[in-house]
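The complex is shown incomplete by one protein chain, all other protein chains being positioned as in the whole.
Up next, subunit A:
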Amino acid sequence: MLDKIKEFASTFFVTGDPMIYGADVSIALAMIGIVFVLTYFKKWGWLWKNWLTTVDHKKVGIMYILAAILMLFRGGVDALLMRLQLATPDVTLLHPEHYNQIFTTHGTIMILFMAMPLMFGLFNIAVPLQIGARDVAFPFLNALSFWLFFMGAMLFNLSFVIGGSPDAGWLSYPPLSELQFSPGVGQNFYIWGIQISGIGSLATGINFIVTIIKMRAPGMTWMKMPVFTWSVFSSCVIIIFAFPILTVTLALLFLDRFGGGHFFTLDFGGNPMMYINLIWMWGHPEVYIVVIPAFGIYSEVISVFSKKKLFGYKSMVYAMFMIAILSFFTWAHHFFTMGSGADVNAFFAISTMVIAIPTGVKVFNWLFTMYRGKITFKTPMMWAIAFIPNFLIAGLTGVMLSVAPADFQFHNSYFLVAHFHSALIGGVVFGYLAGLYYWWPKMFGFTLPETPGKWAFWFWNIGFYVCFIPQYSLGLMGMTRRLSTYGWDTGWQPLNLVSTVGAFLMGIGFLFQVLQILLGIKNFRKLKDTTGDPWGGHTLEWSIPSPAPEYNFATIPQVEERDDWWAEKDKRAKGIFRKQPPIEAIHMPKNSAIPFIMSVFFFIAGFGFVFGWSIFYIPGLIGVAICMICRSFFSYDGDYYIPADEVKRTEAAIRGSV
């Protein structure tokens, strides 16, 4: 009996590695700590009422961002472990299987559980405010999307301590990811973690498309819409076309593993290449899903901090849409070497190179926006400027990779690793950090202290080049990706050491950001944003107080110009004030516990499917169904009104006048 329990425990819990025991202990301690603090300060009710059941897009946005930063930490620790292992030859910090698990979880977490939620957080914070709306189109669905993402991410992370992590790479190519070669539960965690959060992403895509189409303030025509909102729209259009492909692909892989199917197996007619095509039909557009909103942020930040209108607004919008469409015609550049033939390769090589054209247009627009502008070097602007030279490198090496014959040399080498990190860190992460700094006062009502932010900036930036430039050379010297260790005779030691130093510099940069936030909270009073418009913004979100009241706009703005709030400030300076309409009762959605509860049931069902335990997945699925039915029956009284008097009182309190 005891032996049986022991055996079960050792397959269920991951054992044998001191690092994992350390993680177990720290997870347990963190949980106990959280429960203790919440109980001690009697905060359970507060947590439930204000956060777990909220449908307010601003709070949902903050929760997304918090979760994303947590995941950045986890993915970052993975990255540092890998770089430590590769710092010099023959390091035995991680044995090869563990190394495989770490690069897999690092890649998956960084893209799906860090970049995506950080992006959705910024969507939630900024889009309704930029278009003068009181909420997103479907607030309930929005909360559900968040909780699905969160539960998916937690399920994925659970694999680290229970059952074992996936180790077939961040895209889980079969046949390696098939039952035959990955018999453990790691791949199942991968499939269900992504599947559950993916449903949420798809719903977010639909939600923001409807929000942007239908909820713009009166007068805001398409061509008066802020660029960031445009970028969100483009990104969501890609989401609704790309994510169903991912859903199907993962479902088919799961059917292979769980139901004995033969979609991608080596025998019984399965076709692994089918998977590779499908996953990249989602995977390549995915890269543009995350980078286009970053382009939107750069456009906003660069024009605000140059005190100029964005140069070439229209060409910017067209360029973003061009990229969105083209992104669906390049997927095969990820497997030029897998024997598709010369004509297919040529098609995908050319379509890939064509993307450089709209991208180039955008870079010139940003440069012309800064040209002769009155530039102020606040942190958001610094990140935006730092992006430009870096993205030139990423773009240039990208075009090199798109040359099909040359790719036979670069494929799966460190050159590629350096390229995609340039694009993902320099393009995506820098952009979201710029956005985070930019909208921070709107979220929390205070600006972050600049000095630690500048330290963070320099550590991140210098570390970034120190880390990734050597990797281009290493790739050309023959070092391949996903390599867990190498010998002295390769001659790769010096550059690898430099690269590792760079990674740690970025880690220090991250610590400075944590410090910056702590200092910001400590000096909250001094840093308070009383104007609602600390940067001299152009768009509507800066016309309301910081942080925005729960109903956003006391009266819905009437938009007249492209940078409407900027134009309005100009007019006010000239003494022209427009008449304010009377404040009326405001219609708001009620909080709901269903999104949270339903996602917990999804988690339970996912966990059951991971282990193939019907005592979990059947109740989980039933719970999901019951939640859906409840929602359908109770959806008739999901709203309430804030009386006009209360709105007036709130406005008077935050603005100091009515």
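As a working rule, contacts are C-beta pairs under 8 Å (C-beta built on N, C-alpha and C of every residue); 3 or more make two chains touch, one makes a residue touch a chain; residues count from 1.
Here is the rule we go by: contacts and distances are computed from a predicted model.
Per its UniProt record, the hidden chain corresponds to "Cytochrome bo(3) ubiquinol oxidase subunit 3" from the list "Sulfate ABC transporter substrate-binding protein", "Cytochrome bo(3) ubiquinol oxidase subunit 3", "Ferredoxin-NADP reductase" or "NADH-quinone oxidoreductase subunit E".
The residue touching the chain not shown here, chosen from A:Lys307, A:Lys522 or A:Arg578, is A:Arg578.
Within the whole complex, the absent chain has one touching residue among A:Val248, A:Ile357 or A:Leu476, and that is A:Val248. Taking the complete complex into account, A:Ile209 is the one of A:Leu94, A:Ile209 or A:Ala548 that touches the chain left out. The chain not shown here is touched by just one of A:Leu310, A:Leu540, A:Ile597 or A:Val610, and that residue is A:Leu540. Along subunit A, the points of touch with the absent chain fall at residues 133-134, 137-138, 202, 205-207, 209-210, 213-215, 217-219, 240-241, 243-245, 247-249, 252, 255-256, 259-263, 265, 267-271, 274, 278, 540, 543, 553, 555-560, 564-565, 568, 578-582, 584-587, 629, 632-633, 635-636, 641.
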